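Here the complex is missing one protein chain, while the rest keep their positions.
The block that comes next holds subunit A.
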Amino acid sequence: MSKTLILDNGSFSIKAGFVTDEACKEFPNYVMKTKQSKMVYVSDLIDKTTDLSGLYFHSPFENGYIVNWDVQLSIWDRLYEDSALNCTPNDTNLVLTEPIFNPPSIKTNLYELIFEEYEFPSLISLSASEFVAKSNYLDLFQKERSVFPDSMIVVDIASIQNTFNRIDVGGLTLTNFLKHIVSYRSWDIRDDYYIANDIKEKCCFVSQNFNYDLKNFKDQSYNNKYHVNYVLPDFTSSKKGIIKISENSENLKDNEQILSVKNERITVPEILFYPSDIGINQGGIHEAVLESIESCPERIRGLLANNIVVIGGTSHLPGLKDRLEKELRKLFPESFDVGVFIAPRNFSWQAGKSVSLNLTQNTDQNNLTSFLSKSEYQEIGSSRTVEYFK
């Protein structure tokens, strides 16, 4: 049997690995150029340098869609090298995630590259959420909750198509906002996307009661347990910053540069719920969920409200699950149970793996997708391939 590669092509990092692997490897989906030495590093090769201040980032993605193909190609070339994945595209089946509502003009480019430039013998390409819905990994949540097994439903995405909602807030929006307010208040980190992203991942959390927490942050004394000290990396001894709780502020060394992160910890993730705070005239994620569920038939709304799965990197902000449940509780009728589940890390990669395993073992009863082989592609061409994956 030939190998199958599962490639979750996220806008921040690529999660890749073979079907036989237990876990996937993560690669940054960026080409980076250093400020001092003017060297160019592709994806994970950035680990070889310590010159990390003021990196220039070239991303293949814009608004979640691949637009810069030259950058994407060089990253994929790096992925298939021996030292990274050791993959030969000629005899490897590819399972690829693509953004939801990918425009056909981008899709045709994508399929051309996969079949003509890399010559993969076969391909499945779906959005990450479709993989999650089609995988049997959703059982995972059932065991967690010990409820009646038939309360879990998998809705065929194709049948209820007009239930999507999009909010123009993502992980990048949050990082950029954090970068702005930190640069205005203390250190100038406008050029350091790398650090700003690290601060966001380590310090930010979703507040359960925003106005109450905001008052707690007002106390400017050293003992305020809400404030954290982020020790900025010096790029010689440390590549990533570390957290020091404010209480131990006497233990801080002199040569360390401290960034005190205060109410940014909660105001940045709050944008997810109130995008209007930064001038995006849209409702928050709780309102998007409500609207999606209300556009479904009435008899399944209660079931859907009980089975909301949140995927993606931003969903790992601490406290998001409880806050989303709390906000949705206010919006839904009393008879509904609200259940929100945060998918574990690399969940869509695992889902892609389970879909491809199902296909090869033919265990999936209602088989909705299948591999598209290269010969079929050559028969129908790239523009009709777009209609194939639907």
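Please note the rule applied: a contact is a pair of C-beta atoms (placed from the backbone, for glycine too) under 8 Å apart; a residue touches a chain by one contact, two chains touch by 3 or more; residues count from 1.
The criterion applied here is as follows: contacts and distances are computed from a predicted model.
Q: Out of "Vps72/YL1 C-terminal domain-containing protein", "Trafficking protein particle complex subunit BET3", "Tectonic-1" or "Eukaryotic translation initiation factor 2 subunit 2", flag the one the UniProt entry gives for the chain missing from this complex.
A: Going by UniProt, the chain not displayed is called "Vps72/YL1 C-terminal domain-containing protein".
Q: From the list A:D70, A:D219 or A:E387, which touches the chain that is not on show?
A: Within the whole complex, the residue contacting the unshown chain is A:D70.
Q: Going by the contact rule already stated, which one of A:S105, A:N209, A:T360 or A:S383 would touch the omitted chain in the full complex?
A: That would be A:S105, which touches the missing chain.
Q: Going by the contact rule already stated, which one of A:F18, A:Y118, A:F164 or A:Y388 would touch the omitted chain in the full complex?
A: A:F164
Q: Can you work out which residue in A:D192, A:E264 or A:E287 touches the chain that's missing from view?
A: A:E287
Q: To test your reading of the contact rule: which positions on subunit A touch the chain that is missing from view?
A: Residues in contact with the chain left out: 38, 62-63, 65, 67-70, 101, 103-106, 109, 161-162, 164-168, 274, 276-277, 279, 281-284, 287-288, 291.
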